[in-house]
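Handing you this structure, nothing more for now.
A protein chain is absent from this complex, but the other protein chains hold their places.
Labels run A, B and C following the written order; every chain starts at residue 1.
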Amino acid sequence: MYKVGIIGAAGYAGAELMRIVLRHPEFDLHVVTSNSDAGNAVASLYPAFQGVCDLCFSRHDDPAVLECDLVFMATPHTVAMKSAPSYLEKGITVVDLSADYRLRSQETYEAWYKVEHTSPELLATACFGQPETHPEEMARAAADFAAGKAVLVACAGCYPTATSLAAAPGVSFSQGVVVADAISGVTGAGRSATARTHYCSANENFEAYGVASHRHTPEIEQILGIEGRLVFTPHLAPASRGLLSTVTLQLTDEARGMSLADFRRRYSEAYADSPFVTLLPEGQQPKTSSVVGTNFAHVGIALNETAGCLIATCAIDNIVKGAAGQAVQCANLVLGLPANTALSTVANPS
Amino acid sequence: MYKVGIIGAAGYAGAELMRIVLRHPEFDLHVVTSNSDAGNAVASLYPAFQGVCDLCFSRHDDPAVLECDLVFMATPHTVAMKSAPSYLEKGITVVDLSADYRLRSQETYEAWYKVEHTSPELLATACFGQPETHPEEMARAAADFAAGKAVLVACAGCYPTATSLAAAPGVSFSQGVVVADAISGVTGAGRSATARTHYCSANENFEAYGVASHRHTPEIEQILGIEGRLVFTPHLAPASRGLLSTVTLQLTDEARGMSLADFRRRYSEAYADSPFVTLLPEGQQPKTSSVVGTNFAHVGIALNETAGCLIATCAIDNIVKGAAGQAVQCANLVLGLPANTALSTVANPS
Amino acid sequence: MYKVGIIGAAGYAGAELMRIVLRHPEFDLHVVTSNSDAGNAVASLYPAFQGVCDLCFSRHDDPAVLECDLVFMATPHTVAMKSAPSYLEKGITVVDLSADYRLRSQETYEAWYKVEHTSPELLATACFGQPETHPEEMARAAADFAAGKAVLVACAGCYPTATSLAAAPGVSFSQGVVVADAISGVTGAGRSATARTHYCSANENFEAYGVASHRHTPEIEQILGIEGRLVFTPHLAPASRGLLSTVTLQLTDEARGMSLADFRRRYSEAYADSPFVTLLPEGQQPKTSSVVGTNFAHVGIALNETAGCLIATCAIDNIVKGAAGQAVQCANLVLGLPANTALSTVANPS
Partner (left out) sequence: MYKVGIIGAAGYAGAELMRIVLRHPEFDLHVVTSNSDAGNAVASLYPAFQGVCDLCFSRHDDPAVLECDLVFMATPHTVAMKSAPSYLEKGITVVDLSADYRLRSQETYEAWYKVEHTSPELLATACFGQPETHPEEMARAAADFAAGKAVLVACAGCYPTATSLAAAPGVSFSQGVVVADAISGVTGAGRSATARTHYCSANENFEAYGVASHRHTPEIEQILGIEGRLVFTPHLAPASRGLLSTVTLQLTDEARGMSLADFRRRYSEAYADSPFVTLLPEGQQPKTSSVVGTNFAHVGIALNETAGCLIATCAIDNIVKGAAGQAVQCANLVLGLPANTALSTVANPS
């Protein structure tokens, strides 16, 4: 059993982490923190835990955190870059769900997040936590952990996860601008009560936001190796959870000769070993409802031969495969456990 | 491992049964049937099962059904009353989710369901499948099963489950009319595509239906022992799942002297041994979202001293605690397994 | 043309008032106030007004208010009781949507709202703004206005409107406890962004609230003349607008001999002259979606002969017939205009 802490447990990703860790056979949920909700019972914030979990939130600096083997950090950016170094020093493995260690380039981070990075030395060694597109990094982190080292995992963001799972097997056949139009449920906007997250504002509405300016842009470009080529437009739609990314790849002259079957073969091969990514049967498109509450990603592809483009879509649960689930998947891999430990839930079939 | 069949697996309760049985450590999902979808893959109907379950639906008369130790019947009324007798004869335990064996009185059944009952001899011996209010019947069924007998369980309906969990510990303090106004999500109306279940008809709408005529009326009256006293009005609200029953009990003169604390004590005691029913802290009311996807029931009570009434509310997932989950809970109890085997899922905390 | 001001125009009822007043052929929207949004353009808060209305909110004490013939007050309780007296003194007719002048009894107001009433002398003379149940008060107010007097209208609340329209024609046949279980859309919780109004909290959820303690209780009792007999339980459901009240009336021994047709006749007669209240055909129940965005109220009734109860339901738009629309209806009547001026919109038929 590993002693596990969750820093920033009161937000949606943190709460989902609690839910997964509580059912994890190798994890003992030791401490959950939230500076804003310190002192409150988990069940008072999330009645779903009533009768199931009697933990209370403590502050991030609760000494119990230092007794953990592993901490998940589900905090806003800038929190992890300040505390992760000391956790690592004390031998605590850190799985960070924030953006602090995702970008390899300090300059890019500072340009997009408008803050100085206080532990840039870790950027080069952090393991990028998107196992399907970066299996070799996960393997290296697992080897380090097995050798007794504390490891830092920088989990991919929600949009980057879905967008790269849709595009990765096809991107090498593309040229020029890559267009990713994605749609997220409202949990993506966080648990803060704002005019934007008010039920009556989000309900019966869809809209684009962060057009040409969303911070996940450089992260997607980095994963796919398409720096300067991405037009990423996120949209908000009236659902609590779910994220769909629709990516249009302009095929190179060479690739325009490939058939849909050719592309399907590439995708099948790319995800053959992944327990979580499923290429749907031909002609079928992913529905977010089929993956909500789960760590699965459904992928569909189609070919527009006239325009010479491949259209690839991927549906995930933004809070699970896009955050808490993927973090536990990464932790499982680092610890040498089966990737799907505590993550085999199937979506509610309605 | 028990060989398990699901008769009528294509509806919402059937699909949820598949989901629960697939994760059940003692159950082997042997056969799933649907006369209307026979031949189709489960995953083609419910993409959530893509890559997880490669079963196809067969017809109800698939001989594989007879190889089972246990069958769940999630069929419309009149199906179970025709086939359950032969399953039982062959030694197959039957957990029926339909109304066929719920009412003790053949006459009442025939009056409300407008059909002749073809196996009324089983009405007296069927175990009523609402474990919290009928623990002794569950115990008897478990003893019978342990003694080598095939057992018939008639699971309670969704509205009866929530309404009786809300009212049971208080009803003996009441007199006169009992008013139960309940609200259900749209899965309650079934998987058939009708004008009523069209998204644009159900969305942004709530309405009463079956006023003074809903078939769950005699079932609720039977459970609570309040024949002729119930006014039950179900409502439809725009959510996929969830069911809330609000029950107003008019207190007897004697009971009007009792305090809220007195009633809370009665409720706490009544559910002290139940792993699934939680009395919420004082002043808190159940939210369906806190139990959706789970087998939990949340209960809240309040007192209107001026009018001399106790108001009790209960929230459940209509498809889980109101159908598939309760059926598995009953099966677990009959088989002598822990009640919460495969049923410990906590609700999505958002 | 009457110069019209809206005090508290930034909330949902205020915004709906703007929308109705802008299309009213006899109203000139002169000033809209909001202390919290003073200085902001109406269209910046509600983009629906972009290109349609270029007014900005000013503060409540904007002198332009005093240039109005008529002001609507859509402010929280305690605001109107402080400023209405001075408006009336200056000859400005006041249509108040808040609770300040609804209750005849100062004592009851102070007990339920926990504040001292600062202009109790107006309680006796305020016209109660629920035209269908209080036509004689509206007629008196119209006569006063025609005679040159400024008039104070205290519009009924949303739950009281729907509940009394459902129950009024039947209540004289009832005895004992009256149970009203009502369901409201989330606009009923106001425009403030709170944990409760967060999309992800309200979505896919229904719950009771204010059980045995909601402030609309004494108002409903006053309208129906059933002091001390009401059990009122409001519920929140996931829709932006709409309110449904389901009222169970226990019939007197005498009334138990009446048929459904008898009751339908009473209801038809009661609403024969009302342009806004429709008794639906027998067997049909009101859907909130059929009245959302409109000033209409749909009513349905059914009889439970075994329990001896009449069940009456009424659907309205909580922001229109339950607030802004009814306020304009009252204003129309006071001013001697057709009741449905600017109020004949039919609901979106989907």
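Keep this in mind: contacts are C-beta pairs under 8 Å (C-beta built on N, C-alpha and C of every residue); 3 or more make two chains touch, one makes a residue touch a chain.
None of the values given here were measured: they were computed from a predicted structure.
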Legend entry - Partner chains on view for the chain not depicted: A, B, C
Legend entry - Residue in contact with the excluded chain [from C:15, C:141, C:249 or C:307]: C:15
Legend entry - Residue of A:115, A:143 or A:211 touching the missing chain in the full complex: A:211
Inset, instruction - Decide which residue listed in A:35, A:78, A:285 or A:344 touches the omitted chain of the complex. - result: A:285
Legend entry - Touch list for chain C against the chain that is not drawn: 12, 15-16, 18-19, 22-23, 46-53, 187, 191, 204, 240-241, 278, 280, 284, 286-287, 289-291, 293-294, 296, 298, 319, 344-350
Inset, instruction - With the missing chain put back, which residues of chain A would touch it? List them for me. - result: 176-177, 179, 181, 183, 185, 200-201, 203-209, 211-213, 228-231, 233, 235, 237-242, 244, 246, 248, 250, 285-289, 292, 300, 302-304, 306-309, 311, 313, 315, 350
Inset, instruction - Since one chain isn't shown, list which residues of chain B touch it in the complete complex. - result: 12, 186-187, 191, 193-195, 197-204, 238-240
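Everything that follows uses one rule, which is that only the chains that are shown with their structure count from here on.
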Inset, instruction - With over half of the numbers shared counting as same, classify the chain B/chain C interface as same or different. - result: same
Inset, instruction - Using mean C-alpha positions as chain centres, tell me how far chain A is from chain C in Å, no decimals. - result: 46
Inset, instruction - List the centre-to-centre spacing of chain B and chain C in whole Å, with centres computed as mean CA coordinates. - result: 39
Inset, instruction - Indicate the residues of chain A shared as contacts by at least two other chains. - result: 12, 187, 191, 204, 240
